[in-house]
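For subunit A:
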Amino acid sequence: MVHMANQIALNFAAYPHEEAVANVTNHLKSFWERRMKQQLHEYVAKGGGGLHELVIEAEKRLK
Partner candidate 1 sequence: MALIHETDYGTPSRVAETLVTLEIDGKPVTVPAGTSVMRAAVVAGVQVPKLCATDSVEAFGSCRLCLVEIEGRRGTPASCTLPAEPGMKVRTSSSKLSKLRRGMMELYISDHPLDCLTCGANGNCELQDMAGVVGLREVRYGYDGANHFKENVKDNSNPYFSFEPAKCILCSRCVRACEEVQGTFALTIDGRGFASTVSAGGKPFLESECVSCGACVQACPTATLIEKSVLAKGQGEHTVITTCAYCGVGCSFKAEMQGSEVVRMVPHKDGKANHGHSCVKGRFSWGYATHKDRILKPMVRAKITDPWREVTWEEAINHTASEFKRIQAKYGRDSIGGITSSRCTNEETYVMQKLVRAAFGNNNTDTCARVCHSPTGYGLKTTFGTSAGTQDFDSVEHADVIMIIGANPTDAHPVFASQMKRRLREGARLIILDPRRIDLVKSPHVQAEYHLPLKPGTNVAMINALAHVIVTEGLLAEEYIHERCDLPAFELWRKFVAEERNSPEATEAFTGVPAADVRGAARLYATGGNGAIYYGLGVTEHSQGSTMVMGMANLAMATGNIGKVGVGVNPLRGQNNVQGSCDMGSFPHEYSGYRHVSDDSTRHLFESAWGVSLQSEPGLRINNMIDAAMEGTFKGLYIQGEDIAQSDPNTQHITAGLSAIECVVVQDLFLNETAMYAHVFFPGASFLEKDGTFTNAERRISRVRKAVAPMAGLGDWEVTQALSNAMGYPMHYNHPSEIMAEIARLTPTFSGVTYEKIDELGSIQWPCNEKAPEGTPVMHIGGFVRGKGKFIITEFVPTDERTTGRFPLILTTGRILTQYNVGAQTARTENNVWHPEDILEIHPLDAENRGINEGDLVSLTSRAGDTTLKARISERMQPGVVYTTFHHMFTGANVVTTEFADWATGCPEYKVTAVQVALAKKMSAWQEHYHETRRITTQIAK
Partner candidate 2 sequence: MKVFVPCDMAALSVGADAVARAISEQVAARRLDVTVVRNGSRGMFWLEPLVEVETAKGRVAYGPVTAESVQGLFDAGFLEGKAHTLCLGPTEEIPYLKKQERLTFARCGIVDPLSLSDYVSRDGYKGLQRALTMTPEALVEEVTQSGLRGRGGAGFPTGIKWKTVLHAAADQKYIVCNADEGDSGTYADRMIMEGDPFVLIEGMTIAGFAVGATSGYIYLRSEYPHAFKTLKRAIAIAYEKGYLGADVAGSGKHFDLDVRLGAGAYICGEETSLLESLEGKRGQIRPKPPLPAIEGLFGKPTVVNNVISLATVPIILDKGADFYKDFGMGRSRGTLTIQLAGNIKYGGLVEKAFGITLREAIYDFGGGTHSGRSFRAVQVGGPLGAYFPESLLDTPLDYEAFAAKKGLVGHGGIVVFDDTVDLARQARFAMEFCAIESCGKCTPCRIGSTRGVEVIDRIIANQDRMKNLEVLDDLCELMLDGSLCALGGLTPYPVLSAVQHFPEDFDKPAVPPPPAQMAPKGQESSSWR
């Protein structure tokens, strides 16, 4: 899950920050199923170690 989320972040990382966060958020929203999103929330809640910063920001907006 962390690998997958970070891959998404890396692919948008070249965009200006605001656009990058929006793109990651939108991607997670559009393509991730509920169970995975839940797992992401739980992982962040436990500290989110190893997650790309864009994912951490996007996770906030997903809620």
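Note that in this section a residue touches a chain if its C-beta (ideal position, glycine included) is under 8 Å from a C-beta of that chain, and two chains touch if they have at least 3 such contacts; residues count from 1.
How were these candidates chosen? In short, all candidates are chains of the complex that A comes from, given by their letters.
Remember, predicted model here, so these are calculated numbers, not experimental data.
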Direct contact with subunit A in this complex, candidates 1 or 2: 1
Complex interface listing, subunit A residues touching candidate 1: 3-4, 7-8, 10-11, 13-16, 27, 29-36
